[in-house]
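Presented below is the structure to which this report refers.
Excluded from the complex is one protein chain; the other protein chains are retained at their positions.
Moving on to subunit A:
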Amino acid sequence: MGLQTEYANDGKHFIIHIKGKFDFGLVQEFRQSYDGLSDRVTTVVIELRETDYIDSSALGMLLNMRKSLGAGSRNIHLINCRPEIRQILDISRFDKLFIID
């Protein structure tokens, strides 16, 4: 359960792993995780392979992240979504704002 972050070896990717439930329980932790991100980071990767559940508050958190990172100036990748999680991102048309893979 919870959230873990790491920089990839090249320092260009910042990876946020979300385990278990992605919902408003993570609001503060999630926002703090990308505060003061190194300038070298070009891509933020949300690693969802261990995410079991997601709800609309998580969608709100992702949109806020996008806004606060300066919409579009850094890529945000939502990766390794399980099909059920992918379905929820698709319903909300997140594929237009994020790179989902």
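In this section, contacts are C-beta pairs under 8 Å (C-beta built on N, C-alpha and C of every residue); 3 or more make two chains touch, one makes a residue touch a chain; residues count from 1.
By definition in this document, contacts and distances are computed from a predicted model.
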The chain missing from this complex carries, among "ABC transporter", "3-isopropylmalate dehydratase small subunit", "Nitrate/nitrite transport system permease protein" or "Response regulatory domain-containing protein", the UniProt name "Response regulatory domain-containing protein"
Just the residue numbers, please: which parts of subunit A touch the chain that's not shown? 6-10, 13, 15, 17, 21, 23-24, 27-28, 31, 43, 45, 47, 49-50, 52-57, 59-61, 64, 67-68, 77, 79-85, 87-88, 91-92, 101
